[in-house]
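What you see is the complex with one protein chain gone and the rest in place.
Let's turn to chain A:
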Amino acid sequence: MLEVKHLEKSYQKDKPALTDINFSVEPGTFVAIIGPSGAGKTTILRSLNQLIKDDGGQILLDGGDLRTANKTQLRGYRRQIGMVFQNYNLVERLTVIENVLHGRLGYKSTLAGMFGRYTEAEKQEAMTLLEKVGLEEFALRRCSELSGGQKQRVGIARSLIQHPKVILCDEPIASLDPASSQTVMQLLKDLTTEFNIICIANLHQIGLAKDYADRIIGIRHGKMVFDEDSDMLSEEILETLYDQNVTEELN
C-alpha cells in the first residue's frame, strides 16, 4: 500500500507548488491524477520516488517512509517503483532489450551494472516482458528506430522488469497519437490488475482518465480538489477543474 500524508513542496518561498496532499492507494488500483498544467502533477509524481526533494510530510510504501530513507535504502525503494515518462527517456542508441534490462540495474552490483552483465534469467524475463507488450520481434532493434507508441511500451517493459509495487507515469500518452494512446492505456490497466500493482498516471485527457482509471484525483494550484472512484464522477464535475471561474472561487 502507498500512503501519502501531508505532502508539501515549494520551489520558491511563499509560492507553494503542493499543499497538504493526502491519499492512499491499494495494490491493483489504477489512479489518474488530472489537472491543468502547472497544477503540480509532475511535482507529486517525482516526490513519490524522491527525484524531487519535497519539504514535508510522509510517503509510506508498505509502511516504510521513503522521505527519511538513507541513500542505500532509497535505492531499495526506487527499484520497487517503476517510472514511465512522456518522452520515454530511453537510451536511443541502445537496443530495445538493453533498455528493458536497465530496469534491473537497481538489483545489481555496481560493476555488473556498469558493464551490463545480466543473468540468463534476467534476459529471459526481458524477452517474456517484450512479448507481453507486443515487441518480441524488436528486441535487437535500436530504440531510435521505433515509433512513439513502441518506445512507450519499451518504457513500460523497463519498469515491469523492476518487479515494481508502484508504477508512476508522467503524461505517458501526451506525445502519442490516439490509437497508440488507447493501446498504452489499455496495457497499463491490464498490467495493474495482472501484477496487482499500483499505477499512478498524470493525464490531461479527462475522457481517457474516466475510461481506464479506477480512481481520479483532481489537482489545482497544488491542492487536491477531489479524490473519487472514476464512475462516481461526471464529466461535468471533472471539467470544472479546468474552469477559470471555479478556480477563482476556490481561492
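We adopt the following convention: a contact is a pair of C-beta atoms (placed from the backbone, for glycine too) under 8 Å apart; a residue touches a chain by one contact, two chains touch by 3 or more; residues count from 1.
The rule we apply is simple: contacts and distances are computed from a predicted model.
For the chain that does not appear here, its UniProt entry gives the protein name "Phosphonate ABC transporter, inner membrane subunit", which is one of "Phosphonate ABC transporter, inner membrane subunit", "FAD-dependent oxidoreductase", "Short-chain dehydrogenase" or "ABC transmembrane type-1 domain-containing protein". Summary of contacts with the chain left out: across A:7, A:90 or A:213, the touching residue is A:90. Shown as candidates are A:36, A:76 or A:148; the residue that touches the absent chain is A:76. In the full complex, chain A touches the hidden chain at residues 49, 51, 75-79, 81-83, 85, 87, 89-94, 102-103, 105-108, 110, 113-116, 155, 158-159, 162.
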